[in-house]
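What follows is a single structure, and I will ask about it in a moment.
Excluded from the complex is one protein chain; the other protein chains are retained at their positions.
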Amino acid sequence: MIAAVNGRRAAWAALLLWTALAASAAENLDGAVRELAAKTALLAGAGTPVSIACHNASSLDSADVARLRATFENLLRQAGGHAGQGATAVDVSLTLSENATDYLLVEEARKGDERTVWIAAWKRVAAGQPAVAGVGLEKKLVWEQEEQILDLAISGDSMLVLAPSRITLLGRSVDRWEPRQSVRLTAPGQWPRDLRGHLRLSAPRFEAFLPGMSCQGTTEPELSLDCRPGDQPWMFASGSRALLAANFAAGRNYFDGRVVTQAGSMHSAPPFFSAAAVEDRASTYWLLALADGHTELFDNNFNALGPLPAWGSDLAGIDGRCGAATQVLATRASDGSEPDAIQSWAVVDRTAGPLTAAILFPGPVTALWTAGPDSALAVIRNPASGRYEAYVVTLACGS
Amino acid sequence: MNTDRKKKVLSVFIGVYRWLSMDSARRVARAVALLLLCALAITASAATRPRYGGTLRIEIHASIETADPPQLGPGMPDLAPAFSITRWEAGRRAAFAADENAPGGRPFLDAVEVELARSPRDQAIDLDVGKAEMIEIPPSEARRQPAGRRTWASRPVRVVLLDFGTRVDDPRVREALALAVDRAAIFNVLLQRQGEISGALLPQWLSGFAFVFNAASDAAKARELAAAVPAPARSFSIGVEDAALRPIAERIALNARDAGLAVSLAAQAGAADVRLIEVRIASADPPRALAAIAATLGLAAPVRTDSPDPLYNAERALLEGFRVVPLFHLADVYGVAARVKGGPGISPLGEWRLENVWLESGRP
Partner (left out) sequence: MTFRTRLLVVFTLTVVASVGMVEWLVTRATRKAFERLESQRADFLVAQFQREFDRRGQEIVRAVRDIALSDAAVNVAIASDTSADYNEASAMARAHGLGLLELVSGDGAIVSSAEWPVRFGYVEDWLTAPAGWKPGVAFLRREELPDGFTLALMAVETVNAGGRQLYVAGGQQLDRDFLSTLVLPTGMRVLLYRNLEPQFAPHLLAGTSDAAADAPEFQPLIERVIRERRPRVATLGSGAAAETVHALPLTGIEDNLLAVLLISSSRRELVELENSLGRNGAWVAAGAILTGMLMAAWATARVTRPVRRLAESAGQVAAGNWDATVEVTSRDEVGQLAQAFNRMTHELVEQRQRLVQTERVAAWRELARRLAHELKNPLFPLQITVENMQRARESHPAEFDEVFREGSRTLLAELANLKQIIARFSDFAKMPAPEMQPVNLNALAAETMKLFEAQFTQAHVTARADLAPDLPTVAADPEQIARALRNLVLNAIDAMPDGGALTVRTMPQGSGARLEISDSGKGLSQEECERLFTPYYTTKTHGTGLGLAIVQSVVSDHHGRVSVESQPGKGTTFRIDLG
């Protein structure tokens, strides 16, 4: 096929071919085009018109296809061939394709009765880390990572992230959080599915609660952790005034119903996923997202008072700076496979009513904890990226 | 309605309107209205957090008559180690229980029950009446599913192909049959446009170059090839092992007749001259998948390569001579009840992944 090619063009073609073949694989589309253009030039020979048809069978956009054609024609010309219309000696069909790991550029070249197929591939690259940026909205993305975020606590310029395998201490640098230290967690046996965990940070000390294990640690001078297996109840707050200690069911993803109020009284409730406290006419009420899917209202002695609207299984109580004194953030009723939403509710006369419109998230909520008196921490799993994203949700009055 | 009655109704409306004009009243009314609205949904239970408990009932059409449960293939073998088998009734049902010490934690489900040898029609009925939570949806039934039916689908991992035996030793006959098959008609009607037409062994999503392999029919050339072959060589039989493929085999026999080939359906698939079979893609690694297919079909092992271009050539070499003729790539599709959460319960390769599946009605 190299016959009838003059010396200069042959040198170009050989150079292109060597360049193309020297690479074990193209690194990008341009490299793939270069590789195939060289082979096409060799096949066609100098001066032979080549017709080019381009197709896209990949997730790359049309701009890439346009670029493909232009690049191929250019390289072909450089190699001594030329793209032509009408009757041509060589018909080339270029298709952008892909599989799970690579993008492919597939060329089918027909010269007379002869049909040749070449394939050049380059790796598909994962999307880069998005920059952490505060968003002056009701939700604010504070952190995201590959591993599941069980809970996250921020204190000043320090952020603790609780994950199934480690606790990570991050420090703020300008407007980014950067990991500083990380301590591995050793699970007492198998973590249950739908792993949950909770952090309580009173800088520099913190507590971490996991199923069958509780840890105590400090963030200064360096991150240290002391974990012990046990059935210690989890402590979690609801808003700024309510506190509850609840035992987590071993090997499960819910609290088994044994609770102790901040007054020290022990009570027994049905198993529940999450709880939030509200104040209504000087009485404290607890809302429990029960493990059977209902949300029920309980008095302070955990006597059931009646069901509430069909919410999701994650509740967090916050102090309301507008509207009701305490408000409940609740996830939307769903099955955990679709993007979730969080809405603020107020309970008046033992009746819940929405305070705000729902905030949409790009994925299902995997954790919702009271993060401060007037904020909550929501962790979602983004199905598009496969990563976990932590948002601070606050009630923006007047918006 | 008489005039007095009308006046009474109007006065009520006016009263309510005035009452609604008041601030506090409005708020209470809104709450009441919402309460009324919510009362309708008050008995509904829904949660974003998985619930432990419950038995997932699966129905499949295969009738596995072995004395022991299957150890290979998609489906039940995938349940281990999260679930361990507790009962096996060959050809009828299998029961699995959640393993408390399963890697990654105990599954949410308490148990999985698999009902065997259920026809697609019975499966669909059972799903509708709540006797099953997960059923198979064959291609022919895909478009008959009610609107809103949830489905889990794998990638196209089943290769439907013609596998010629040694008796059909004239490559012209094999090529004639390959060209005679009207894949488009079969795909549009019998497969209800589920899956993809393909002339390749590896599906497009796996190799990225399946489209290069010719899958178009050419009836004229098929007739020309068949006419050049002696009459005895033009007669042979086609067999199917899976009854679900039988309509496709019958249609192929009809296409073959149009091309001048006398193809009859064999009573026993093992005795047929050419078999219409399904081969599964068992690996997401293209070279490994191609090698596994070659081994299954008794073809020479392809050269191991990680690059697409030589992989293409290796696949091309396997298809030389039309000893095997790929026709379609199909996906595993399962219909899933609304109360099944946490899916998809199958992997892209069609393996059952039920560890994270949970039932809305599950009780701890």
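Descriptive notes on the structure:
Chains: A and B, in written order; residue numbering restarts at 1 for each.
Simple rule for what comes next: contacts are C-beta pairs under 8 Å (C-beta built on N, C-alpha and C of every residue); 3 or more make two chains touch, one makes a residue touch a chain.
Keep in mind that what you see is a predicted model, and the values were worked out from it rather than measured.
Listed by label, the shown chains that the missing chain touches in the whole complex are B.
Remark: the omitted chain is touched by one listed residue; of B:Lys131, B:Arg149, B:Arg223 or B:Arg251 this is B:Arg251.
Among B:Ile125, B:Leu190 or B:Ala219, only B:Leu190 touches the chain left out of the display. Residue B:Arg143 is the one among B:Arg87, B:Arg143 or B:Arg288 that touches the chain not shown. Mapped onto chain B, the footprint of the missing chain covers residues 140, 143-144, 182, 185, 188-190, 192-193, 247-248, 250-251, 254.
The criterion applied here is as follows: only the chains that are shown with their structure count from here on.
Chain centres here are Cα averages; for chain A and chain B they lie 28 Å apart.
The residues of chain B lying in touch with chain A in their complex are 30-31, 34-35, 38, 41-52, 100-108, 204-209, 211-212, 284, 286, 307-309, 312, 316, 341-343, 355-356, 360, 363-364. If you check the complex, the residues on chain A that touch chain B are 24-25, 57, 95, 97-100, 102-104, 106, 108, 117-121, 189-195, 249, 251-254, 271, 273-274, 289, 291-294, 307-314, 331-337, 340, 348-349, 351-354, 364-365.
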